[in-house]
Structure formats: C-alpha cells, structure tokens
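Heads up, the thing below is written out as structure tokens.
For this view, one protein chain was removed and the others were kept in their places.
Residue numbering begins at 1 within each chain, and the chains themselves are lettered A and B in the order written.
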Amino acid sequence: MTASLTGRTSREGATADRRPRRGEGTSLRDLVIALPWIAPALLLILGVVIFPAGVMFYNSTRDISQSGVDRGPAGFENFQSLLDFAPIWGVLARTLVWVVVVVVLTVLISLALAQLLDKAFPGRQLVRMAVIIPWAASVVMTTLVVYYGLDPFYGIINEVLVNVGVIETPYGWTKNAPSAFAWSIAIAVFVSLPFTTYTILAGLQTVPAEVLEAARMDGAGRTRTYFSVILPQLRSALAVAILINIINVFNSLPILKVMTGSIPGYEADTIMTLIFKYIQTDHRIDVASALSVVGFVIVLAIVAVYVRVVRPMREV
Amino acid sequence: MTTARARRYTADQVPLRSVILRMVVGLLVLLFFVAPYVVMLVSSLKSKREILRVPPTFLPEEWHPENYVTMWSTPETPLVQNLISTIIIAVCATLLVLAVALPAAYYTARFRFPGRMVFLFLVIVTQMLQPAVLTSGLFREFQFLGISDTWFAMILINAAFNLSFAVWIMHSFFAGVPKEVDEAAQLDGAGKWTVLTRINLPLVWPGIVTAIVFTFVSCWNEFAASLVILSTAGNQPLSVALTKFVGQYATSWHYVFGVSIVAIIPVVILFMLIEKRLVGGLTAGSVK
Partner (left out) sequence: MKRSLRFGAVIATAAVASMTLASCGFGNAGGGSDGDTTIDLLVPSYSDGTQALWEKVIDGFEDENPGITVNLEVQSWDNLNDVVTTKVQGGKAPDIMNGGPFAGFAADGLLYPAEDVVSPDTLADFQKSFADNASVDGVQYGLPLIASARTLFVNNALLEQAGVTTPPTTWDELLDAATKVSDLGGGVYGYGLPLGSEEAQAESAIWFYGGGGGFGDEKEITIDTPENLAAAKFIQKMVDAGATQPDAGATDRTPLIDVFVQGKIGMIEALPPTVAQIEKDNPDLDYSLVPIPTKDGEPFTLGVADHMMAFDNGKDKQEAITAFMDYLFSTDVYVDWVTTEKFLPTTVSGGEALADDEALAPFLEALPNAAFYPSTNPNWSATDGAFKSLVGQLAQGKDAKAVLAEIQAKSDEG
C-alpha cells in the first residue's frame, strides 16, 4: 500500500484517530522501549534548559548583590519589590497590548498575503522570495536598520518624511515612548510575517479543489467561499502559527530594546525589556529572576488557556 | 512574454485585470519587504563620515565597496574567525538537533508509552524559556562542566533550545503518515529503525527540511547566550561581533550593516534553495 501526502482528504490510521488497544502503551515495558528514542532529547532538555531554569527560580528567592554575590535567602522579597514598583502595572498592560496587537496584525496581514501568493501571476516567485528575507535576517539587524533610519539627525526615514511633506522637521520617533512602541509593533509584525504567511500558504495548498468547486457550484461568492470554506480548512495551520507567534512575541526582546532603549523611564517597557533593564542597568539579578518567573508563569498560563480552547494539538 | 503568460492565466478564466492587479500588489509587497535590506546594502557602502551625515544622503556620494574588504581586518573583531565560528556552531547544532529530534518525534508520533504527554509538555516548555533569561544559570553550568568558551557549549545550548520546534514540526509530520504504511512494512519483517529510515523518512522529508532550516537560522542568529558563554573574540559568532562596532564614542554603522549583509546572504540563499519544499514542509499537521 502506498501513501502519498498530496491530496489526502482523510487521515485514516493516524495515531490520534486510532483507538489504542486496551492497556497498550501504558506499561513500564513500553517506557523502557521508548527510552532509546527519546533519551537524547530528554538529556539535552533536562541538562541545558531545565537546570538553568531551576537556577532562575532559585535566584528569584535569593538576595543577590550588585556584583553577583549571593547574600542569602530573600523569601518573597523580590516579588514584593516588583509589586512595589509603580510602573509594573503599566508594563504588564503594555506586554498584553504588545502580544495581542502584533499577533492579530500578523495574522490578518498574513492571511491576505497568503491569498495573494497562492494565486498565479507573473513574478510570483520573486515576491515569494522577497517575503522570505525578513525571516532570514536576524531580528536585531532588521531592527538596527530601521532604528538608524528613524534617527532625527542622520535617519533617512525622517528625511523622506520631511521631503515628502508629511512632517516639518525630523521627529524623534525612537526618542518618545508612544511612537517608539508603535514602530516596534510594526517591525515585530514585519519579521513575523514570513513564517505566518508561509504556514498559511501551506495550509491553503491543502484545500482540496473539489471543495472549492462544490462551493462555486452552490453559487457562493468569493467572500462567502473564503469565510465558510477556506478559513475553516486553515484552522489547524493557523492555530499552530498563532501559538508559536504568541510565545515568540511575548519573549521578544531585541526589537523593543533597540527601538526604545534610549528612552528614560518605563513608559515603553514590556516584561522582557524590564527584566533586561533590571539586569543591565540596575544590576539586580534577584529581582530580574523574580520577574522572569512571573513572565514564565504568564506565558505558561496563556499557552495553557490557548491549548484548552483552541486545541491545536488535537491531531497530536 | 508577459502577455503570453497573462493569456495563459486568462485562459483559466482569470480576467487580465485581476492578473495585472495581482502583479501591482505583488510589486508593492516586494518593494516593501526588500526596502530595509536595500538601505542596509547601500549604507554599507558609505564611508564612516558619510553614514553619520546630518542631514543624511540616500545614495553614497562616494562608493566604498572596499568596506567589504576592510571589514575582515578591523581591530574591533576578528571577523573571519567570527564567520567560521558562526558556521561551525550553526551547522553542528543543526546536525545535533536532527540526530536527537528525529527519533524522538518519530517515536512519540507513532507509539504510546507512559510519560508521552509529559515528554511533549516538556518539549513545549522549552519553547517558552529563552536563553536570554537563563544566561546566568547557563554560564554557571558550563563553567562547572569546564567547557565554557567552547563551540561545544554553544552547540549544546543551541540544540537544546531549538529542539522543541524541530520535534514539533517533525512530530506532526510523522503523525500525518498513515499507520497502515508502517504496518505493511512491519509485516514484511522490518524493524522500527528500518521503518523509520526507509519508509517514513522519504515521506516526511519536506518537514525535516523545514525543521533543519528553522534550526539553522535560529542558531545562526543567536545572541544572548553566545555573548555570555563565548568570551574569546575569535569564538564569538557574527551576532555578537556586530555589537563590537557599536563603540563608546562612535558607531561604525557602515560596518554594522556590512556585517549584517554578510550574515544575511548565506541564509537567504539557503531559503531560496528550499523555498519550494518550504511550502510543502509547513503542511505538517494542517491536513485533515
């Protein structure tokens, strides 16, 4: 029996659909058999990720000096300092806004882009290549070039805006919290577009032609077809893409750090940039660790809720 | 030629007007996506004085293509060694991820065992933990193991943090292959390993390619952990070397952009080679 990946409309026999035989896969023996397959991965994860994570949790309850010397247990003092830190609520709110706006914009634009790239037209290949570039470039490099362009003195974006007449004198986009934050959102969307677009594109290509035909036969207009037929098919591709985007955007640091790094105060910070400020400027590793723990718990909660509600792992 | 192609499209009942529209939109999209990198390229060819000129110039008044030659021997950083370090770390980490994630993804997709969900959960958790917040613990650990400031350490780190994504992609791919295929092969007397390599691998190859490229790019651009673990200048990857041009008294933007271009081009080429496969590779798990 041959199997091919193209044009399948049913997935008989995939693991999730198959009813396990009673007692199958639940014995110790099964675990032992599994070990050689998963052991290297387990080792790597435990060794390189879990241990430092443990250190991070540990540090959040210690009193660590400016030079990095552990001065003893601090209980929940570090967390208390976070609560006492007035701007923290703004930071939390801003983090939420950051994640929601970036992910929503990315998804909406990606859906449109994928539609375009799915249709045939001369030069499509070139456009597809172009869409890949932000993915290939490191986020820092892309952000640096935009930051350079926005500088009020030597930035060419300002120059263009002044020449075209949109603004009168060069504006310090990266020197003021609201504008810097807005531009950061734009960059974050820009660098997230390639991955999301391609994921949706892949999903689009699995929409069976017959279903589209049937919809057309039934007299559905383009919009109807899109919303009732295509979008549901994209559901799982979209679900996975959104989850990955949420996690990456939440943990994103370079964009905000470069774009808002020169702004005093905390009006443009998210949890990640605040952690970094605690480490680099205030040298408070203990409080930074506490905030990292908070951030981790939040993202864990978001993912848990998301997985519950959306069930992107349904096929798993 | 364009008209002929357009005619071909219109033969499929797509009006010429639509095709033209798509081309225009496509062109705008292309310009939008390419713009920052064109700026990067053009700026990298300016002299140090011109790049900080107030007000700025768009095209360089004098072109300095020799920047791409001089950057290799600047005092700030041994760029050749940085490039080699980046390549070695990225390639080796990707190989390691491949070697480790492949069996794990295959087995968890195919078979049940106690702790399977726990394992998968662990994998997801690592996606949520980034090297940036774990630098302190990472440094301490590798100090203790005595391999700090080696490529080996960064390879392990990169592999571990990219494992989750690779496992996930490959897992969904394996899950999409019908069980009957396996069973047929097993009936013919093939063991698990053979089934994996001779039967499944060819089918899930696009997913593997995707995972490889993702991992490679991620390792290529890794910064936070590399900064702390690799202290000898020559061992540092391009991402860290880039920061050396941002000095206390002046930023050599032209070198910053030049190094960026050098770092971006290999990856872009890589992506372009696999672009066709990429679309197929992302079909993982989205097939009903």
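In this text, contacts are C-beta pairs under 8 Å (C-beta built on N, C-alpha and C of every residue); 3 or more make two chains touch, one makes a residue touch a chain.
Since this is a predicted model, take the numbers as computed values, not measurements.
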item	value
Contact with the hidden chain (one of B:32, B:63, B:121 or B:193)	B:193
Residue of B:14, B:27 or B:227 in touch with the missing chain, whole complex considered	B:227
Selected from B:18, B:81 or B:186 as touching the chain missing from the view	B:81
Chain A residues touching the omitted chain (full complex)	64-70, 151-154, 169-170, 172, 174-176, 261-266, 277, 279-283, 285
Touching residues on chain B - with respect to the absent chain	49, 52-55, 74-76, 78, 81, 84-85, 88-89, 91-92, 95-96, 98-99, 102, 135-136, 139-140, 143-144, 147-152, 155, 193-194, 196-198, 201, 227-228, 230-235, 243-244, 246-252
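Criterion: only the chains that are shown with their structure count from here on.
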item	value
Interface residues, chain A side, partner chain B - complex	1-3, 5, 8-16, 18, 20, 24-28, 30-31, 33-34, 36-38, 40-42, 44-45, 47-56, 59, 113, 116, 119-124, 126-142, 144-146, 148-149, 153-156, 159, 170, 198-199, 201-203, 205-206, 233-234, 236-237, 240, 244, 247, 251, 253-254, 272, 275-276, 285, 288-289, 292, 295-296, 299-300, 303, 315-316
Residues of chain B touching chain A in the complex	2, 5-6, 9, 12, 14, 19, 22-23, 25-27, 29-30, 33-34, 36-37, 39-40, 43, 51-56, 58, 99-101, 103-104, 106-116, 119-120, 122-130, 132-138, 140-141, 156-157, 159-161, 163, 165, 167, 171-172, 175-181, 184, 203, 206, 217, 220-221, 223-224, 239, 242, 253, 256-257, 260, 263-264, 267-268, 270-272, 275, 278-283, 285-288
